[in-house]
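Heads up, one of the protein chains got dropped from this complex, but the rest are sitting where they should.
As written, the chains take the letters A, B and C, and residue 1 is the first residue of each chain.
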Amino acid sequence: MDFNKILAEIAEETKYLQGKGKVANYIPALAQVDGNQFGMALLTADGELFEYGDSAVNFSLQSVSKVLTLTIAFREIGTVVWERVGREPSGNPFNSLIQLEKEKGIPRNPFINAGALVISDILCSALENPKEYLLDFVQKRAQNPLIKYDEVVAISEKEHGYLNVALANYMKSFGNIHNTPEQILDLYFNQCSLSMNCNDLVRVFSFIANRGFDSNNKERILSRSHSKRLSSLMLTCGMYDESGDFAFRVGMSGKSGVGGGIVATIPGKLTMAVWSPELNSFGNSLRGVMALELFTTKTGMSIF
Amino acid sequence: MDFNKILAEIAEETKYLQGKGKVANYIPALAQVDGNQFGMALLTADGELFEYGDSAVNFSLQSVSKVLTLTIAFREIGTVVWERVGREPSGNPFNSLIQLEKEKGIPRNPFINAGALVISDILCSALENPKEYLLDFVQKRAQNPLIKYDEVVAISEKEHGYLNVALANYMKSFGNIHNTPEQILDLYFNQCSLSMNCNDLVRVFSFIANRGFDSNNKERILSRSHSKRLSSLMLTCGMYDESGDFAFRVGMSGKSGVGGGIVATIPGKLTMAVWSPELNSFGNSLRGVMALELFTTKTGMSIF
Amino acid sequence: MDFNKILAEIAEETKYLQGKGKVANYIPALAQVDGNQFGMALLTADGELFEYGDSAVNFSLQSVSKVLTLTIAFREIGTVVWERVGREPSGNPFNSLIQLEKEKGIPRNPFINAGALVISDILCSALENPKEYLLDFVQKRAQNPLIKYDEVVAISEKEHGYLNVALANYMKSFGNIHNTPEQILDLYFNQCSLSMNCNDLVRVFSFIANRGFDSNNKERILSRSHSKRLSSLMLTCGMYDESGDFAFRVGMSGKSGVGGGIVATIPGKLTMAVWSPELNSFGNSLRGVMALELFTTKTGMSIF
Partner (left out) sequence: MDFNKILAEIAEETKYLQGKGKVANYIPALAQVDGNQFGMALLTADGELFEYGDSAVNFSLQSVSKVLTLTIAFREIGTVVWERVGREPSGNPFNSLIQLEKEKGIPRNPFINAGALVISDILCSALENPKEYLLDFVQKRAQNPLIKYDEVVAISEKEHGYLNVALANYMKSFGNIHNTPEQILDLYFNQCSLSMNCNDLVRVFSFIANRGFDSNNKERILSRSHSKRLSSLMLTCGMYDESGDFAFRVGMSGKSGVGGGIVATIPGKLTMAVWSPELNSFGNSLRGVMALELFTTKTGMSIF
């Protein structure tokens, strides 16, 4: 398949969406991003890379990072993770407290904020220096030592993160946070601030398409079975309250962030990263979702 | 792969669950079913059939039928379906009215009861004789003219169906039911009463694994794209509030019913049907779910 | 106190609200009512009557009738009523199903629709002919044999009453309705259709201000203690989701209906009826609520 041609077509056919979404503005560091940027990268299972547009421009990873911390938690403590967080779609906007109240402090899944904070708590307990560990992990996967936490973003998140402080304290009141809220929020705000580009992203996440194996570093990250499960979780819960619709229209396992990035995968075949900062009402990249939908429509490739 | 051996192993390794679930008891006709029965059937994309145990014993289709009515609705009115019902997991037990209230009479997806009632309403509007049409459709797919509605079950459902009467009237108060509640409930209670066995089931549903094409009758049922979407919907919403967990553990597109049947598919590869009447707390067949989990674990085959 | 003067002032000072509310329009029979009508009646504990405006024009009692059926239920089965319905404000709009779901079919109080349907069920079980009984009860209290059910309204309610059909069936699914939904809805739609005027209303309800005693007919309706409790229930739950605000601003025990009528009482002192068909966003008479607030402000009289 001529992926270069397909990516170019997708770019052309999604251009009309530019200006129809809204750049995340809850922190100044994100609000200042130029909404007109658009990049894509595609890495096949064979290791071939295709790029388009702003694929080398760094952006804020935000919630996409939740897949990485979950992966590490998985490696560190295994299935015990599921005693602390569920595996079901939330059925509510991504910051909902209703569900937490009903289910006594157990978040529905690790990709809503509450769930990611529990994962952060797990890493704080399991690792000596979780911030350093995470950065090493990402740099190694991407084979790019220049990837950094963006201090400005991290501080800015901290200053406006009242909701996450509320979530952490609320779960602590149920006993589902073991470290101090300050500790786990520090890791959380930093992981969200990870700054990288589409090319980095497809490399970092390629182990999922390769069923748990990082072929660049010749290292098994997750067992086949765990990798399948991670992929499943991305499909059912990765796109906030638009997950069902994304699975329906796109049919790839994906994870989005409010920085406008989306990573998506078809196990055994390929990994894609799309970046466009303008978001739809669900908090997912407006143009990014459409780009991925066009991709599976044009290629006939999908999970299903 | 030696599917006969694998099915036998699965039967053996799940036997311990017998007696640990609960046969549906909200209507006498279901409560009387012997909970110790267990059957499996597997149909490959090439048309090879494998069976085990009570694979030729008829049971009540119940909610598994929702996939069939949705398929017909899809064929009849196309994507307009999505103006009447959503495509997101419900995040609430399957009969929840909370979501309906919040979303003004639009059910979250066609596989919760409320959504299936809307689909029933669509069929009542689109077809002259929907009950007859559905039965023909099923008999033809299964190539089995003996498949019937079970009158006893249908009447029994009607007599105990206050919740479904409530749902239908509630949605009607929002304007999302066009026919009378009586009409759509009649179709609904009948579709649930469809009586067939695992061998029928894998034939009826094989068009999904074949990406929309019924190869027995050489007839296209859904376009490739629609078939992909149906499969995606089964994965994200097919197992009530256990859908995420099922996707996670099993990794197949599935649909269950309180009669104890589950149909599951890996597009391009195979269709499976499992039947065991004892249910878990989510209303899904306890032994059936485990059987499918063992199947994907043993074979390494799954969607992901 | 010169009540005639005070009523005239109130009429003058609330005139500006005319046209700012909305006549109930969910059934044609109510939608056709002229929204510019305004009537008041005041009956002191000594039996003195004061009237203003359209105090002799009949209107549809609607939810005001819920106080009467509760009174009869109280007389018939006593405190057993509270095993079937709660005594707490609902904290949700008056037709909410969320609470019913959470509390397994037990409505929060007898003044929300669900609660009134349970009371209707109690009357259907306790009385041979509840419709006749209720009409007799009302006619006797008002000493007005011309009071009637309005057939047109009752039929119209029935034709548009899908939500109430849903509520009745939903509670029946929990076992909290003993008769058929049809029976209890027939009584319910009829009680709502009771047609009378402000002068009737103050007479009918004066037994509450007289602590349970109907002095016109020299008959005890409720014990002092039960009357106190009824009055308390009206204060905390009588004005739908505006109850707290009504208690706060007005400080009288009141009950409203979507026909635009409100009955309000200060135990030991007086009974008032106000009628103005235009409703506020809570479904209470816009001008009526303000009239009662002005009354307690001008007179310094209130419960508190």
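The definition used in the following text is that a residue touches a chain if its C-beta (ideal position, glycine included) is under 8 Å from a C-beta of that chain, and two chains touch if they have at least 3 such contacts.
Just so it is clear, the model here is predicted, and its values are computed rather than measured.
A.B. asks: If the full complex is used, which shown chains touch the chain that is missing here?
C.D. replies: Missing chain, whole complex, touching shown chains: A, C.
A.B. asks: Pick out which of C:Pro89, C:Pro130, C:Gly161 or C:Pro181 touches the chain that's been left out of the picture.
C.D. replies: That would be C:Pro89, which touches the missing chain.
A.B. asks: Which candidate, A:Met1, A:Ala56 or A:Leu97, sits in contact with the chain we can't see?
C.D. replies: Of all options in A:Met1, A:Ala56 or A:Leu97, contact with the hidden chain holds for A:Leu97.
A.B. asks: Per the definition of touch given earlier, which of C:Thr44, C:Ser125, C:Asn216 or C:Ser302 contacts the omitted chain?
C.D. replies: Residue touching the chain left out of view: C:Ser302.
A.B. asks: Just one of C:Gln37, C:Ser232 or C:Thr299 touches the chain that is missing; which is it?
C.D. replies: C:Ser232
A.B. asks: In the full complex, which bits of subunit C touch the chain not displayed? Write them out.
C.D. replies: These residues touch the chain not displayed: 86-92, 99, 108-109, 224-225, 227-229, 231-233, 235-237, 241-245, 247-249, 251, 253, 267, 297, 300, 302-304.
A.B. asks: Where does subunit A touch the missing chain, residue by residue?
C.D. replies: 96-98, 100-101, 162-163, 165-170, 172-173, 181
In this text, only the chains that are shown with their structure count from here on.
A.B. asks: Graph shape for the chains shown, where an edge means the two chains touch. Line, ring, star, complete, or other?
C.D. replies: line
A.B. asks: Round to the nearest whole Å and give the separation of the Cα centres of subunit B and subunit C.
C.D. replies: 47
A.B. asks: Could you list the positions in subunit B whose residues touch two or more of the other chains?
C.D. replies: None at all.
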